[in-house]
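Sharing a structure with you now.
Only a single protein chain was left out; the remaining protein chains are all shown in position.
For reference, chains read A and B in written order, and residue numbers begin at 1 within each chain.
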Amino acid sequence: MNFGIVRDAVPQLAQGFALTLEITVFGVAGALAVGTLGAAMRISQAAAARAAATAFTEFFRNTPPLVQIYFLAFALPKLPGIGPHLVLPAVVAATLGLVLHQGAINIEILRAGLQAVPEGQREAAAALGLSRNDQLRYVLIPQAARISLPALGNNVISLFKNTTLVSSIGVLDLFGEANDIIAQILVSAELFLTVGVVYVVCVALLGALFRTLEKRLALA
Amino acid sequence: MSSYLVALPALARGLGTTFAIAIASMVLAVGFGFVVGTLRSILPRALDLPLLGAIEFLRGIPLLVLMYFLFFGLPQLGVHTSNNVAAIAALALYAGALGSEIVRGAIVSIPPGQTEAAAALGLRRFAILRLVVIPQALRRMLPPFVALFALIVESSSLAALIDVTDLLQAARQNVERDPGVALPVYLTVLIAYFAVNYPVSVASQRLEKQLA
Partner (left out) sequence: MPMLELAHVRKSFGQNEVLKDISLSVEPGDVCCIIGPSGSGKSTILRCINRLVQIDAGTIVIDGLSVTDPAVRDVDLRRRVGMVFQQFNLFPHMSALENVTLGPRKVRGLPADEADALGRSLLAKVGLEERAGARPAQLSGGQQQRVAIARALAMEPKVMLFDEATSALDPEITGEVLAVMKQLAVERTTMVCVTHEMGFAREVASNVIFMDAGVVVESAPPAEFFSAPKMERTKSFLSKVL
């Protein structure tokens, strides 16, 4: 194997890595927003909101993100009538696919976290006369967030790894750039290994970050 | 509409391939998982480190990168595989790493009092594992393994990108021939994956509640 190839590829790979990070940041933010909104709807008093949120959650977390990306990129534009207005740039379609899939997973994580808060906490908050919103805001959600943190961290790592899927519709993230180079030089093992190691190191760093966060916020 | 109907048999065959890949990978993953997970639960720290390293590597590397490396990269190093084999191998390695964590976690969660009591009766290490710890750990492994199968089915869609004719690839091929069917075809694919994974996911949650 000739790792000189890797050295020559660094500028292009760096560009791709920057895009990977950008997609990750937007993806995580979007997925968190979807997760919070969806979890709030799932515990709402309104049956319609609960039903809609549950349907969304179950559909988008049980279907492959890759297929969701393909649907957004190639099927949406074919919708009768509004289709032509829904032609998304590849990077947008891909990021949106990740946001929907990992967002649905977040909804489930946050809902489970809320349910895991002991019932006695809700009783005590209610017994003090706190309104339902205040119960959630001051007592239930702060505890649910701590309970959910490990799973939320795992989901962030999942999203980061899934950014590689964007290369399948031509987006030049780190993996996309690597494949672009390989298509020209026809040698691949070194680049795949190098790129693989980059992802593994980033995942390890993210993992350490979240474990530190968990320790900082621990209550006991 | 007619081109959609024409596409259906190909999609059905693709679904069959998806199942075949998922099941093959699951079997291998459970096998790896049991061997590595049990081993790790008894190995001393120093010997465990290489295994830990391998597992962290397999969990940290994106599945797509692993699959591409096995299919495109290995031939450069002299190892040639078919795309089906590369897809199954990548899935099996990834899911095997996750499986080993499931097995090890379940074994470690059995209260030490069980091992102490068995040892006090005079049983040796392997016998304790085989007769006392693992039988109890099996129940705790079931829900996460069921969930792992859903993850494998979902991840198998990546095989389409190395040209394995699974459900997604069958869809891609049909849409390439006739872009007009993109909407019904991809919708069908989403629904098909949902139809498989949703029941599995529900089953995993039910098992979790029952065995709690």
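Everything that follows uses one rule, which is that a contact is a pair of C-beta atoms (placed from the backbone, for glycine too) under 8 Å apart; a residue touches a chain by one contact, two chains touch by 3 or more.
The structure displayed is predicted, hence computed values, not measured ones.
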Displayed partners of the chain not shown (whole complex): A
Given A:Ile107, A:Val139 or A:Val203, the one touching the chain that is not displayed: A:Val139
Chain not shown: contacting residue from A:Ala52, A:Ala126 or A:Leu213: A:Ala126
Missing-chain contacts mapped onto chain A: 118, 120-121, 123-131, 134, 138-139, 142-143, 146, 219-220
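Going forward, only the chains that are shown with their structure count from here on.
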Distance from the mean Cα position of chain B to that of chain A, given in whole angstrom: 20
Footprint of chain B on chain A - complex, ascending: 1, 58-59, 61-68, 70-71, 74-79, 161-165, 167-168, 175, 179, 182, 187-189, 192-193, 195-196, 199-204
Partner chain A, residues of chain B touching it in the complex: 56-57, 59-66, 68-69, 72-74, 76-77, 150, 154-155, 157-158, 160-161, 168, 171-172, 175, 179-180, 182-183, 185-187, 189-190, 193-194, 197-198, 201
